[in-house]
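One protein chain is absent from this view; the other protein chains keep their places.
Note that the chains take the letters A, B and C in the order they are written out, and that residue 1 is the start of every chain.
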Amino acid sequence: MPSELWSLYALMLKSRLFEEAIAKLWHDGLISGEMHLGTGEEAIIAGVVSQLRKGDAMALDHRGSAALLMRGADPVLILRELLGYPDGLCGGMGGHMHLFSKEYLAASSGIVGAEGPTATGFALSAQFSHPGAIAVAFFGEGAMNQGMLMESLNLASAWNLPVLFVCKDDGWSITTQSERVTGGDLNERARGLGVPAVEVDGCDVSEVWEASHSAIERARSGQGPTFLHARCMHFEGHFLGFQLLRIVRDPFREMPEIAVPLTHSFLRPGGAALRERVAGLKKVLAAVLSTLRDLRRDSANDPVRRARKTLLSDPVRLQELEDQIEQEISHVLASALAEVPS
Amino acid sequence: MPSELWSLYALMLKSRLFEEAIAKLWHDGLISGEMHLGTGEEAIIAGVVSQLRKGDAMALDHRGSAALLMRGADPVLILRELLGYPDGLCGGMGGHMHLFSKEYLAASSGIVGAEGPTATGFALSAQFSHPGAIAVAFFGEGAMNQGMLMESLNLASAWNLPVLFVCKDDGWSITTQSERVTGGDLNERARGLGVPAVEVDGCDVSEVWEASHSAIERARSGQGPTFLHARCMHFEGHFLGFQLLRIVRDPFREMPEIAVPLTHSFLRPGGAALRERVAGLKKVLAAVLSTLRDLRRDSANDPVRRARKTLLSDPVRLQELEDQIEQEISHVLASALAEVPS
Amino acid sequence: MRTLFFTQAIDDALAQAMADDPRIIVFGEDIPLLRRNLLARFGPRRVRGTPISESAFLGAGVAAAMAGLRPVVEIYMVDFLGVCMDALLNHAAKVEAFSGGKWTAPVVVRVPCGGGYGDGGQHEQSLWGWLAHIPGLTVLVPSTPADAGGLMLAALQHDGPVIFLEHKLLSETWLEFLGSGARRTVQYDVPAEGAKGAVLQNWEPVPIGKAVLRRAGDDVTIVSVGVGVHRALEVAQALEMEGISAGVLDLRTVSPLDKTAVREAVAQTERLLVVDEDYEGFGLSGELSAVILEAGISCKYARVCTQTTIPYARHLENQILPNRERIYASVRQLMQ
Partner (left out) sequence: MRTLFFTQAIDDALAQAMADDPRIIVFGEDIPLLRRNLLARFGPRRVRGTPISESAFLGAGVAAAMAGLRPVVEIYMVDFLGVCMDALLNHAAKVEAFSGGKWTAPVVVRVPCGGGYGDGGQHEQSLWGWLAHIPGLTVLVPSTPADAGGLMLAALQHDGPVIFLEHKLLSETWLEFLGSGARRTVQYDVPAEGAKGAVLQNWEPVPIGKAVLRRAGDDVTIVSVGVGVHRALEVAQALEMEGISAGVLDLRTVSPLDKTAVREAVAQTERLLVVDEDYEGFGLSGELSAVILEAGISCKYARVCTQTTIPYARHLENQILPNRERIYASVRQLMQ
């Protein structure tokens, strides 16, 4: 057990509870549009972010809240941003997909793959003005098919930039199973772009910490970028209120709305031959079924619970820590909701 | 010696003489802006294009004239297009970077990397409407760093499309040596995008023919795309009037204009330390020197001469063929220049 | 006559066209699930999912159209066209010109646009005026289910590239997918007439380039598209009480503009208010004023548009998007 595990667990738990608070705000209707959580990817974020220091930069995707929190940004400011308050992190102008912190050199984007160019630019600045500093890009496996991200891997390699490209592979791009639209192997792809690739279990925070530790050292010492490929699982599906999960969780309410028009369309005259139609129907069902199958709540896939298991060896300390974090987050929530500006 | 060599040589020679005619028109000022020739890459074009048939499509880059000629398009129409005549291939609207032939399903683009999406779309149409037909993309090694081309390799792999991606690697992107800005290995990159890669000597037309023959067969029979990596050399540099080559060919005329401001700037107060300046100067000189070094006129690198060497075993037939082609091209030139529309 | 929701109408018209024309195929990210009804009827060869590679698959759509198919390429949001504009700017829009008129790319790009549900400035842009700047692109922005279906049919018959913009605030499907996520706790200011409406039993094409006068008016002409049309209609109704007669012209097509309809309406009222959810500068609102000036019509003019990046916070967003209050105030000012 690495000595870091306690602090990594603390980071992860804090993030989990924080995001659960966000989910509550969202369900209560205090947050309006899309909301992508990072629950399930905490080990990846914690394993990497815990090693960042002043001058390091982060390019975040649509699930950036956790990274920003772990990096040290004020959680009340983040929540107030999500609530759209004028004293939120970005004055209510950004929202969860556009969290920006100049202080922590952290920039988010809702454009899939944009983390690549952004991290590369941050790293260029680091290489130029702050040798030893690095930049991290967090993105999903789906983003690996976006041209600008691939270009960025190559650019970071050509310029030998201090970037850690972190691919959080949950297997899904919204409702698409990424492997069905992705050729080859992502690690080989990264290597074919000149960036060494490291594979890691994204549910194991210690493993992520170790692997990224070496990669970050490499980057800090001027040896260039690394691609870190880490598998994980998103418990809430793509975003809160995700249709595929709703179907699975509450089929009686959700299925009719979907099944009726689907059947209707399947039976409608005009269109493909029966065999083609059946193939089409199968594809739709397959998407639903694979959601059913992937057992997001299996605790083996929950990085927080996995780390906790090890720490159970010291239950007193664990209890104390958990109480403290729970309290902290409930304070955060209370402050975030207090003094709603008029 | 494959039986095809005679016809391949004929195609290459025709193309060479045709492009030399274009060069003359350009030098005479009858063509206005940029002019990129394909002289030096004839073996790649001939090896592939000679195997295309009705229904097959081509996505061409900024050096598309040769492919279109070899595919069978009327050379007079091509020349009249380059001359900007209303009865040119595209009514004078396209020019050499935008040659379009609906008849031969051939589309050009001056946007580096655009051949990827275009060939992929042609192949999708083939897969859908004309099983057995294929699409070819011709592009340079520099284009392999353009996101949309990488995306296209992946898309062709994911959809198992009948595409032959032909990378004509002359080592240069205008004045940049591509390997200095390219990470990893292009074949590994293609494989990491799910496309099998084949390496071939792009100056050897028979080798290109063999390799592309298998790849085309694979595509026709529904086994998906192939990446063909072929090295070659462009005798005229990037385009006609290319500065680096002008320096090499006529240093006394060209050097002063370049050297004077360069030296001036090098010596100017304010700026980097001497070491940095020297490093900068070295980079500039390196570009010029590597142009000097790469001996573009070495006949071993000339695919036309290389094929000719083998055919010299039958000098009579060779002479006949060459006379015929020369005559043909001079007729073409004459017709192209005739009846200049008012 | 049937009553359909906005997106339902588009899908229904598309299905009718697909049944008639085997060259139509549909692809984009998540299309197997988003267009599951088409998938179950037309099969996986014609309804396909793509990787998140907009440049590749949009460009492929352009070329597939050139080669004889009639692809409907779906992009998740108009904002994301930023990553793949080349396919529109330098290819789709230019094939016909480059080929000397001999070749075209009849691709339909179907893409959600617009704001009003709190998704922030990278996901709520309109950009129709931006797209219309490029010669060679047809840009459609329907405001009702009937027009949406009819224009989709017209787009599929058009012999060139068409951008079909689907306003998310009118779309029950997108609003649920990207906005509420089936929550009952949030509400959006959805124009009822736009979200749901009567449509023909069998779709007929709605002509491209023809505006429609949604409401006649003598004092001022409000010209708009999409959600703006409904906002304008509401304000026009309210103004009636005050004795101000405001007409509302729904352009439906942004490019090519129905200049005749604009000129006729404005020549009569001599007052033009443009309500445009797209950005104010260098866009639709400016172009309309040029149309008027070129015709030598003299008129009072104002515009209510989006002037800045769209804020995330709902109350700020509401202020920045063309809302009833701003429209109302502008009309009042034009009447002075």
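The rule is simple: contacts are C-beta pairs under 8 Å (C-beta built on N, C-alpha and C of every residue); 3 or more make two chains touch, one makes a residue touch a chain.
Please read these numbers as outputs of a predicted model, since none were measured by experiment.
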item: Hidden-chain contact residue, picked from the options A:Ile22, A:Ala59 or A:Leu311; value: A:Ala59
item: Option from B:Gly55, B:Gly132, B:Pro196 or B:Gly280 whose C-beta touches the chain left out; value: B:Gly280
item: Contact set of chain B toward the excluded chain (per top definition); value: 26-29, 31-35, 81, 84-86, 88, 90, 92-95, 97-98, 109-113, 142-143, 145-148, 173-176, 178, 180-182, 239-244, 246, 258, 261-266, 268, 270-273, 275-277, 279-281, 283-284, 287
item: Residues in chain C touching the chain absent from view; value: 55, 79-83, 85-90, 93-94, 97-98, 120-122, 129-130, 132-136, 255, 257, 272, 279, 281-290, 292-294, 296, 298-303, 307-309, 311
item: Missing-chain contacts mapped onto chain A; value: 57, 59, 88-94, 98, 100, 102, 105, 107, 109, 111, 114, 116-122, 124-126, 128-129, 147-148, 151-152, 154-155, 158-159
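The working rule: only the chains that are shown with their structure count from here on.
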item: Where chain A and chain C are represented by their mean Cα positions, the distance between them in whole Å; value: 33
item: Distance from chain B to chain A - Cα centre to Cα centre, in angstrom; value: 43
item: Centre-of-Cα separation between chain C and chain B, whole angstrom; value: 41
item: Chain B, residues touching no fewer than two other chains; value: 147-148, 151, 154, 158
item: Multi-chain contact residues (two or more partners), chain C; value: 45, 50-51, 53, 55-56
